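Here the complex is missing a single protein chain, while all its other protein chains stay put.
Moving on to chain A:
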Amino acid sequence: MHPHAYINSIHSISPYASDAPARAGLLSALEPAYAPVLNPAELRRTPRLVKMGLYAATRCLADAGLDHIDAITVGSGLGSFDGFEKFETSLLAQAEDTVPPTPFIQSLDNAVAGQLALKLQCHGYNMTYTHRGFSFETALLDGLLLLTEPDGPADVLVGGLDETTPTYAALLHQAGHVKNPDKLGKVEHSRTPGVLPGEGATFLVLSSARRPGTLATVRAVRTLFSPRTALEVEQTVAALLREQHLTPADLDLVLLGHSGDHAHDQKLRAVEASLPDTPREYFKNYCGEYHTATAFAVWLAVRRFAGAAAELSERTPYPKNCLIINQYRDANYSFIFLTQD
């Protein structure tokens, strides 16, 4: 039997519903007012990504009715890039002499999980994964496995978060990874190189037990590194569906991670052609491309389960299952299967 677990709450800070792409060329997260959730010391000392993570995690725990958590697993491709920039800038400005300690402390990839542990007084398992396009998936897998341990926790706080700062966006642009503003459009229609950079912070409470308010069940998480052909990706999808005793016709919704880069999306286009009748949505139109965009996709799937998919398909206004298929730079392919039952 494959490990599965229940999502009992989820909160995401994302660019969803933002009109930013037409204006800025990158999708910026719609940040909340942090003051009701973060204390003054956290507000003044915490860089943007850590604030986003602390806020999303705190809201998530509150929604789940939990005042403590047994374990924390977080995925982040880059950690707090803003903190890193400040640290590096001061290092250069001060000629590697005395530099402010706070940006250094906060720039570390595990700053979010560490700050959360301090805030929640969680002395249990605490792990951060920085596995590029597999960062969130690895944190999610770790959470699933923790819940199967004989003396494991009952609930795990799992998160995925990354930010795109102006400097990072400029570096991506220099490297030719950003789409020209005049080529912006829906990712599924793109036939040009480059992506629309995005960002977001998503946390969920993953539990071993179903509760009255359970939002979804995580049934499977798979990763595939650098497949040579689209067939390998198609075979992974087919194997995952077989394990779940499903056929492609049984899928209510597929969330596809086309990035808008025509070369990187080739294999996903072949995969979606193999699922011709399945209602689909391209989640990076909402959140942009970043290492942990699949965390946002999980949030979107839960939202669709709740009935926000009526505009997608008359056949499945309330989907009962959803397969997320993602690619990051044609290297990191991941597959997350969720159900609502």
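Going forward, a contact is a pair of C-beta atoms (placed from the backbone, for glycine too) under 8 Å apart; a residue touches a chain by one contact, two chains touch by 3 or more; residues count from 1.
To be clear about the criterion, contacts and distances are computed from a predicted model.
Between the names "Nicotinate dehydrogenase subunit A", "Acyl carrier protein", "Cysteine desulfurase" or "Cytochrome bd-I ubiquinol oxidase subunit 2 apoprotein", the one given in UniProt for the chain missing from this structure view is "Acyl carrier protein". Only one residue from A:101, A:150 or A:212 touches the chain missing from this view: A:101. Here one chain is not drawn; of A:40, A:150 or A:276, the residue touching it is A:40.
Touching residues on chain A toward the chain that is not drawn are 40-41, 43-45, 94, 97-102, 105.
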